[in-house]
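Here the complex is missing a single protein chain, while all its other protein chains stay put.
Going in written order, the chains are labelled A, B and C, and every chain counts its residues from 1.
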Amino acid sequence: MTSSMRDVHAEPPAHGNLRLRSVGLSGIRKPLVVQRPERQVTLAVTFRVAVDLPSDRKGSDLSRNAEILAEIVDATVTRPVDSLESACSAIARELLVRHGYASDAFVEASAEYFLNKGISEEKQSFEDYTLLAEARAVRRPDGRVLLERAVGAEAVGMTACPCAMETCRAELVKEYPALAEETYTSLPMITHNQRNRTRLVFEFDDASEIEIDQVIATIEAAQSSPTYAILKRGDEGRVVLDAHRHPKFVEDVVRDLLASVPARFPTLPDSTLVRASTVSEESIHKYNVEATHRLTLGELRRSSGA
Amino acid sequence: MTSSMRDVHAEPPAHGNLRLRSVGLSGIRKPLVVQRPERQVTLAVTFRVAVDLPSDRKGSDLSRNAEILAEIVDATVTRPVDSLESACSAIARELLVRHGYASDAFVEASAEYFLNKGISEEKQSFEDYTLLAEARAVRRPDGRVLLERAVGAEAVGMTACPCAMETCRAELVKEYPALAEETYTSLPMITHNQRNRTRLVFEFDDASEIEIDQVIATIEAAQSSPTYAILKRGDEGRVVLDAHRHPKFVEDVVRDLLASVPARFPTLPDSTLVRASTVSEESIHKYNVEATHRLTLGELRRSSGA
Amino acid sequence: MTSSMRDVHAEPPAHGNLRLRSVGLSGIRKPLVVQRPERQVTLAVTFRVAVDLPSDRKGSDLSRNAEILAEIVDATVTRPVDSLESACSAIARELLVRHGYASDAFVEASAEYFLNKGISEEKQSFEDYTLLAEARAVRRPDGRVLLERAVGAEAVGMTACPCAMETCRAELVKEYPALAEETYTSLPMITHNQRNRTRLVFEFDDASEIEIDQVIATIEAAQSSPTYAILKRGDEGRVVLDAHRHPKFVEDVVRDLLASVPARFPTLPDSTLVRASTVSEESIHKYNVEATHRLTLGELRRSSGA
Partner (left out) sequence: MTSSMRDVHAEPPAHGNLRLRSVGLSGIRKPLVVQRPERQVTLAVTFRVAVDLPSDRKGSDLSRNAEILAEIVDATVTRPVDSLESACSAIARELLVRHGYASDAFVEASAEYFLNKGISEEKQSFEDYTLLAEARAVRRPDGRVLLERAVGAEAVGMTACPCAMETCRAELVKEYPALAEETYTSLPMITHNQRNRTRLVFEFDDASEIEIDQVIATIEAAQSSPTYAILKRGDEGRVVLDAHRHPKFVEDVVRDLLASVPARFPTLPDSTLVRASTVSEESIHKYNVEATHRLTLGELRRSSGA
């Protein structure tokens, strides 16, 4: 009897014939150090990494995935990378190198990201956002590897409902008919407002780069108002007024967000796919309201006449 | 060599001398059928059940906990119980019966609960709430079993901030000085409003009973406004107006809630402990704001002069 | 000044030209009563319902979505439906009826589902599963409505790793060379085993029906072993032995699951899409391992030679 270990993964499967689209690790947490223009940032990232599996092989060598993450991600503690997205691309490429039997490799990553912001210079504070990155490496029959990437962010802000504003106005006109008409045309009306989470993600089939702080700024400009950790009494009023002067349905958030992309990201190619989605955690309902859209930057430019 | 099974649980522990406060099951999901005055309700309950463990015993017989749940909870499909809380009490008592070595048994349960509600008769719809119940059975040295119980609920509603209302009023007076003073004294002012989750729980050391729909109604009356699944255009305005006419800090929600308890639950004994807590998912911040308090109904009656 | 309310939703959007793929409600919870062959079951369902929005319209009439849910879902308390899936289909169709401007309606639903099971007749208990259903209604230019549906379930079971089994065997042979070779060829070897969640979902473009308890049985047969709430001492051994005699990678779970579908669902058409996915919450790692595949039943039948 020999004690040599069988390589069970490399054996043929009991129920063969089936290639599997994806086999990998999920929920794996890692610190990633990113060198930003002005500072180093440590992200706590949740990764999902996977490759396809041919029909003649029982198992995927999953320990290689953990090794790749250790080599590429853990190493950033001493050698920071440019971005979460560049780490994902490097991981996707390396997955194909070490899984010689695979032709498709996927990496998904999300991480919390803090930006120093504030309603004024003296009231800066770290606000938290979510970074999103994906990379897919595809091995072509000729051995070339194609890379598809997605980069984006989610920001929490505020929406104020334009519809309830009108119904409140109509109700108040009835209740207080003596007030000047100017009251109702100039004063911002009460409405329901709420926490809103909005995502903007770009999908690239080329080497385009994007500045993530610009993505976050673009999202916050499309909400009724950004939100802040530090708001003294007068500041609260400014945010509330700002939100009520920019009332938005979730539909408006997605459309305004998409409509602002061509001017804010002028150099990206027409082939870029743009995904926008938003969720308002309605204050007048126990459920959420959401909207989503996806189109190419070319379609977007044509639709906006840009 | 004998094949008879050792009862590993009953053996002495490797590191003895330590009684353990609590050993049990958590995250166990069960359907519980409750007979309400007018209808049967099926609750999907999450249970936590545990007993203490004496120092001379290695393990708790946990399969008994699962058997007790099957016997008491699963059986309600054919023989409904009165309430989630009565099921918890029965389970706590039975835990002491079957764990003869234990002197302390705990049961915690939470369940989603639907009530048909609406802003008007024609717009009724099921709204979702959370029921909370706890039971603790303590075996006294003389063999008597004492029972402590907690019963309560959580309701999602809406709060509108009274402070931002004042700062907005002050700002608008400056911006629109020509409007009549009456405008600012009579018109409800804009503010931030948000989803609010509030809990009210009663702890009993006697056999007091409480009507859970009354607990939910008490909570909703203490928020700036309840919320509803179905709101047509005019209804939205009514909810928004209602909330802005009852602006509340989280502090107000807890105090108003507690202050309303003596009148709404007149028959409960002074020894009843009342726990109130509330969380507002602030629309102008990315974080939540919360308040909590706990006191006896006797203290509450004296403080409110009731 | 008139107090008549503007219909803000029907106004043109500020940033027009963009049709939106999806606008709707999410996280809306409802009780749904289903008439099963032998009993009534109350499901607590989480719904997501949405329609597309043409470019000339500012907002979607979201209150109609809540009304449809109230009418179709709340009504099952007195008039049960056949299945979660049939409720989703009815909702999707009704979304198109009430949103005359929409051509695409989506419904997603998930619900906890309890089945009475046990390792033996006397140890039956409710085990919890997750039901999954989706419906998409598409309005064709000629006015006809096409319906696509997905129906499936998730079951929690157990997997035991076939690879660690071999490495443990090899190690033990080295440590205990005096033991008979038969020991190592006949005795089930130690390995890591863990909680596993597996999903099987069918996508139909026709009126095919499926029995959900059969879907759950199919999943449980593909795991190393099902798991049970009540296991007395000897039963635990049976489940552990069963799992160690059917050691499976996540790859094996997906392949065995898919391979079993043709025989277990012989009447479904070749055009049915079959989605299988599995997640093992690894006991020897802090992360999960997962596998997924998707193919038509026709492809599956050809690959398995069925």
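Simple rule for what comes next: contacts are C-beta pairs under 8 Å (C-beta built on N, C-alpha and C of every residue); 3 or more make two chains touch, one makes a residue touch a chain.
Please read these numbers as outputs of a predicted model, since none were measured by experiment.
Interface note: of C:R36, C:R195 or C:R264, the residue touching the hidden chain in the full complex is C:R195.
When the full complex is taken into account, the listed residue touching the unshown chain is C:V240, out of C:V77, C:V97, C:V138 or C:V240. One chain of the complex is left out; on chain B, the residues touching it are 1-6, 8-9, 13-18, 20-29, 50, 53, 58-60, 62, 66, 162-163, 166-167, 170-171, 173-174, 181, 184, 249-252, 254-256, 258-259, 279, 285-295, 303-304. In the full complex, chain C touches the hidden chain at residues 127-128, 156, 158, 161, 163-164, 167-168, 170-172, 176, 178-180, 182-183, 186-195, 225, 227-229, 231, 233-234, 236-241, 243-244, 281-287. Interface residues of chain A with the unshown chain, by the touch rule above, are 5, 7, 28-31, 39, 41-42, 44, 63, 66-67, 69-70, 73-74, 77, 112, 114, 116, 124-126, 128, 229-234.
Going forward, only the chains that are shown with their structure count from here on.
Farthest chain from chain B (centres taken as the mean of C-alpha atoms): A. In this structure chain A contacts its sequence twin chain C using mostly the same residue numbers, the overlap exceeding half.
Fitting chain B to chain C on C-alpha positions gives a rotation angle of 180 degrees, to the nearest 5.
If each chain is reduced to the centroid of its CA atoms, chain A and chain C end up 26 Å from each other.
Touching of two or more other chains is recorded for residues 5, 28-29, 66 of chain C.
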